[in-house]
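For reference, the structure I am asking about is given below.
One chain of protein is taken out of this complex; the other chains stay put.
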Amino acid sequence: MFSLLNTLVEKNKKYGREGKVASYIPALSEANPDELGIYVVDSRGKEYYSGDYNAKFTIQSISKIVSLILAIRDNGRENVFKKVDVEPTGMGFNSIVNLEASDSGKPYNPMINAGAIVTTSLIDGKDVNEKLEKILEFMRTVTNNDDISVNERVYLSEKETGNRNRALAYFMKSTGVLDGDVEEILDLYFKQCSIEVTARDLARFGAVLANDGVIPWTNEKFIPKDVCRIVKTIMVTCGMYDASGDFAVKVGIPAKSGVGGGILATVPRKFGIGIYGPSLDEKGNSIAGINIITDLANELDLSIF
Amino acid sequence: MFSLLNTLVEKNKKYGREGKVASYIPALSEANPDELGIYVVDSRGKEYYSGDYNAKFTIQSISKIVSLILAIRDNGRENVFKKVDVEPTGMGFNSIVNLEASDSGKPYNPMINAGAIVTTSLIDGKDVNEKLEKILEFMRTVTNNDDISVNERVYLSEKETGNRNRALAYFMKSTGVLDGDVEEILDLYFKQCSIEVTARDLARFGAVLANDGVIPWTNEKFIPKDVCRIVKTIMVTCGMYDASGDFAVKVGIPAKSGVGGGILATVPRKFGIGIYGPSLDEKGNSIAGINIITDLANELDLSIF
Amino acid sequence: MFSLLNTLVEKNKKYGREGKVASYIPALSEANPDELGIYVVDSRGKEYYSGDYNAKFTIQSISKIVSLILAIRDNGRENVFKKVDVEPTGMGFNSIVNLEASDSGKPYNPMINAGAIVTTSLIDGKDVNEKLEKILEFMRTVTNNDDISVNERVYLSEKETGNRNRALAYFMKSTGVLDGDVEEILDLYFKQCSIEVTARDLARFGAVLANDGVIPWTNEKFIPKDVCRIVKTIMVTCGMYDASGDFAVKVGIPAKSGVGGGILATVPRKFGIGIYGPSLDEKGNSIAGINIITDLANELDLSIF
Partner (left out) sequence: MFSLLNTLVEKNKKYGREGKVASYIPALSEANPDELGIYVVDSRGKEYYSGDYNAKFTIQSISKIVSLILAIRDNGRENVFKKVDVEPTGMGFNSIVNLEASDSGKPYNPMINAGAIVTTSLIDGKDVNEKLEKILEFMRTVTNNDDISVNERVYLSEKETGNRNRALAYFMKSTGVLDGDVEEILDLYFKQCSIEVTARDLARFGAVLANDGVIPWTNEKFIPKDVCRIVKTIMVTCGMYDASGDFAVKVGIPAKSGVGGGILATVPRKFGIGIYGPSLDEKGNSIAGINIITDLANELDLSIF
């Protein structure tokens, strides 16, 4: 496995040159487009890796999985899906049209920004700090990494440039989909997007999901099996922005990407996979990352279909 | 298994009363909303059934799978996906807005009407009859049923009331997505939708897909494995109209429904499932059918996630 | 006035070089982009002209005024506006999205293609020929020109390339907005768009509208005053495609343009104006035509506001 991963990293590194790192905030634009790392954790907790698996980057949209899981834990599945739908959408991830187009007035799914702002708003806690602590605690457990924390510089930039998300949130506030103080909800949202991780962290989190919520290295039942299934399903239908359908056809593995360059993938009953490659394609997915996971899925016949 | 199926049919029959049979053409409106049948074929070809598994109905949108497979067989996967995308859409199955909203000008996926009109147009043949014969031949093979044929009365009604599909087709003709004679393409499209099947026919077809294209009762390799995977993936993301996301979360099995009341489901490496229940929910899916397959998936732990 | 028109033609001719003649059918693409003609008829029937006022071109969208007037004459104002709204739209003139976006299911107004197809469908007559004869007879009266007829070559091209209009018509057929045989309605629509006129013809028609429906050269009351008002109002709000608002602000005169290069304008109680300049701007309006009428309106203080 190590040699396969090495081969694939060497082969796919070049794609970094065909994409672009995210540029809407300084911290992201400084990423090195040539970096590519991959980390694989199997269902017994055995780990394999290659390349820049230890490079740090912000989790960004991959945090949408976390707020979905915590929202369900705190409110129950039914109450969450009263506020956010689970239908995929071919439209862009931060579209406002989406909100109005939805018959129910609810965001289409928890993997678009509007949907994730809703799930974030549903996390219980007495203030932003307590809620953030819950998110960080969750992340530390599923990554077996006590150092998980927020990148303050990224957080401040996100907050400053987050007017599109503000528009989404105030719109949902006006339609009654969003409860609570908008600026506080957004503050937590920007913070969770700015959590710093490595490909290893993502792989371990993916292994917990693959393992139906049981942590491979402790055998603790940490996330309910049915919640893991919901998350993996939504990852397939909506996880890779509006390239989700194409990714499902070509790769066939539940996965979620972030504009920080990360991909978290999870092969039910088999593997958690973490990838880092900050150069993005037009849809906002790691370009080398998409290529390396496509190769890996083909080599190991990982498609769930 | 027989007794499980019997139990589930008895339990779920009542849901027929909560929906409505399709009413846009006479033949469909005459269906008996109380009927419910299920048929299961395992990967070695063993068959189980209960209820109205032998009732005949028209295949309707489930034929979209057939035209997709034949379009790929005749043109190659790349050429097909140049003309039709594979992105799910939260909007209605026969939306015209969808067509214009798509950046590429292509229909979002082959499971909406516009997309299926495109795949139908890509089937090779010297005229409508020859192309229809290919479709019927395919169906007869995957169902092991030489009697498969078109219900003429339904076909004539579909043709007469098909102005929305005509609008979609002429729109795609005007944008260059659709080649050939529009009325001929629609004629074939209406005919393929009017093919008459039973739950048994659908279950056998589903078993072939589950079996990666190998026919369980002959061991013939009939559909390439990668084509089966594409089809199963698109069934998950787009198969149940705009309830696809919800169905994936709740059931987690590739499935395709039709307004004739049929559902074809396929559990990779395990089962083909055919269901008939003509009473539909608001999204256009068999209401008792959705309920019985949800129960079956839970009982047998069939989710692929 | 003659010298003013000469000056303005000379000054504005150059704009033809900044636009493009319509190219979707051969006959239109052969037009000479340098041509510019203007014709003015005052309320007593006095006529002034300059440039290529005698060049022939097809009336195209300006015929939408004719079918609106005839539809109202044959059905009454209320029955027409049950089928087509009078709200302007910022979207393109041949948008299908428009149709679905409308709450009422009706086209937004009679100046977009969908709306004009509806008004054309409402003209009484036993067949296409009889209906066309009514349109031609109307045109001959308001232009005082017995030679008005259809350009067969343009008609055949329009018919051949008219798939977008076919899509609109079949869509409206499917929603019940359009009654009757779609192909026959479209045939009449393509014919009325292909009527050949000159700037003089348009100016005289405009003078009748300006004169509240009384023909200046015969004093015959030909169109009811309230119908003239409706037409002039809709010309202001919707007459210049999606540049209608901009044109109203800059020029302030009811006007309707066609992709053949014509503009018909009408200054209540004062003037009918006909313009020909086949080179179009991005919105589909005669580029030199827009410029010359802007100058004329400023010189003579013609704005109705």
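To keep things simple, chains are lettered A, B and C as they appear, and every chain counts its residues starting from 1.
In this section, contacts are C-beta pairs under 8 Å (C-beta built on N, C-alpha and C of every residue); 3 or more make two chains touch, one makes a residue touch a chain.
Bear in mind the structure is a predicted one, so any value in this text is a computation, not a measurement.
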For the chain not shown, touching visible partners are A, C
Looking at C:Pro88, C:Gly162, C:Gly261 or C:Gly284, which makes contact with the chain not pictured?
-> C:Pro88
Among A:Ile59, A:Leu122, A:Leu168 or A:Leu302, single out the residue that touches the unshown chain.
-> A:Leu168
Listed in rising order, the chain A residues that touch the chain left out are 95-97, 99-101, 163-164, 166-171, 173-174, 182
Missing-partner contacts on chain C, residue numbers | 85-91, 98, 101-102, 108-109, 228-230, 232-234, 236-238, 242-246, 248-249, 252, 254, 268, 303-305
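Assume only the chains that are shown with their structure count from here on.
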Sorted by label, the chains bordering both chain B and chain C are none
Determine, using the mean of C-alpha atoms as each chain's centre, which chain is farthest from chain A.
-> C
Give me the rotation angle that lays the C-alpha atoms of chain A onto its copy chain C, rounded to the nearest 5 degrees.
-> 180
Using CA atom averages as chain centres, what separation in Å is found between chain B and chain C?
-> 47
How many angstrom lie between the CA centroids of chain A and chain B, rounded to a whole number?
-> 32
Junction residues of chain B, two or more chains touched = 101
